[in-house]
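One structure below.
Presenting chain A:
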Amino acid sequence: MSHDDKPTACDPSAILEVTGLSQWYAIGARFLGPAQHLRAVDNVTFSLARQEVLGLVGESGSGKSTLGRAVLRLIKPTSGRIVFEGQDVTHMSRGQLRPLRPRMQLIFQDPFTSLNPRMTVGEIIAAPLVIHQKGMKRRRRDERVAEALTAVGLSERHARRFPHEFSGGQRQRIGIARSIMMEPRLLVADEPVSALDVSVQAQIVNLLLEIRRKLGLSLLFISHDLAVVGHVSDRIAVMYLGRIVEIAGVRSLFERPRHPYTEALFSAVPDTDPTLRRERVVLKGDLPSPLAPPSGCAFRTRCPYAIPACAAAVPELRVVGPAHFAACIREELELRSAGNR
Partner candidate 1 sequence: MSATLRAGDVAMDDAVVLADTPESARGSRPWQRFRHHRLAMFGSAAIFILVLATVVGPWLIPFDELHIDIRNRFAPPLVGGHIFGTDQLGRDLAARLLTAGRLSLAVGFSAMLISASFGTLIGVVAGYYGGLVGAALMRFVDAILCFPTIFLLLVLAAFIVPNVAMITLIIAATAWMEVARIVASQIATLRERDFTLAAEMLGASGTYIMFNELLRNAIGPIIVAATLTVARAILLEAYISFLGYGIQPPMASWGNMLNNAQQYLGSAPWLAIFPGLAITLAVTSFNFVGDGLRDALDARMDIG
Partner candidate 2 sequence: MTDTKRQKVGILAAGLAPNRRRLMAMGLGAGALVWSGPRLGWLVQAEASTPPAKPTGQIIIGLSQEPTVFHPLRLHIEVDEGVYFNLFSALWRVDPQGNFLPDLAAEIPTLANGGISEDGLQWRVKLRDNVKWHDGTPFTADDVKFNLDLINNPKFAAGRRAGHELVKDIKVVSPTEITWRMEHAYAPYPSILSWTFLVPKHLLEKASDPNNTPEFLAHPVGTGAFTWVERVPGDHIALAAYSGYHGGGPYVERLIFKYVPDLTVLYTQFQTGEIDYIGIQGITPDHYAEAKTLKDRVVTPVPQPFVENIAFNTGLPVFKDRAVREALYYALDKKSIIEQIYYGLPSPIESFLPPQSWAFNPNLPKHEFNLEKAKQLLTDAGWVPGSDGVRAKDGVRLEFTNSTTAGNHVREQAQQLLQQNWQEIGAKMNISNLPPAVMWGDYWMKSKFESAMVGIDFMVGPDPDATDYFSSRSIGAKGNSGQNTTQYDNPEVDALLQQGASTVDVEKRKVAYQKMQEFTRRDLPYLPIFQYTMVQGVKGKLEGFAPNVNVQENCWNANTWYWAT
């Protein structure tokens, strides 16, 4: 495999490049007493092309959300490098980031807590304008709010209401309206539908895709639901215990997963009958504590294909197919794909 095949390559068309990103948290670092480190994100490298939709999938606790927030620089990464639109944002201060904020936005998982309960919907959606376009006339602002509300399928009459008067799906629309107000180039959607009723999920996903198409933005779509991710994404990255274990185009990944964990995730995806859905049924045991991850391949403790060598070293992401990378030493495995169960 050549050096160029590595996903770390500097790509001028990429809107976001992440290199060796780690996010550790010190736990128990109190006055007196030793600290432990929680490796929420550990040495993650990927890039996101313009207008591309990258799905990020993994169990809860795998570090997806942390990664999402780290690339947006809502938190300061422990190490690594984040380049957004050619600018190194890794060490920027809050003040330095402020002018970049309109171009990168986040959609939250929980539409109940991400909207300020004491602000009207109008105020919430107008907030970006208040912050970044201070000189804007109030009437113009109201117009923009009305447009945004209409764009996400709400009515301008709703601007005077408070978030708690809305359903979950509606709230998520409000959140989306807010995040697209400043026409971002990068949108990170952090489990945008997982808190919603199944019936509403599709609407929101479709709204997101619609917006992506209209605005031509890049989307980092984070979800634990492989089916949703598969529906939305161009490419998918699979995370396990803070690391990306496999990253590939949707078709390639769905047809031929190259990491046992990806296979396990497929097994959890409901087929046609939602009542059969039982997540991670093939995995033994619980997710290991991120405070003390297993040596070598972190997945080996739950992997049906684990061999002693798996414990030796942390497997690197390697090219296993066209634009298909996986971090498993057992390349020979023929894993079941999404279809054949």
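Behind the choice of candidates: all candidates are chains of the complex that A comes from, given by their letters.
Convention: a residue touches a chain if its C-beta (ideal position, glycine included) is under 8 Å from a C-beta of that chain, and two chains touch if they have at least 3 such contacts; residues count from 1.
The structure presented is a predicted model; accordingly, all values stated were derived computationally and were not measured.
Here chain A is displayed by itself, and among the listed chains 1 or 2 from the same complex, it touches 1. Those residues of chain A lying in contact with candidate 1 across their complex are 69, 72, 74, 94, 97-102, 105-106, 108-110, 112-119, 127-128, 130-132, 147-148, 150-155, 157-158, 161-167, 169-170, 173, 175, 177-183, 199-200, 202-203, 206-207, 210-211, 214-215.
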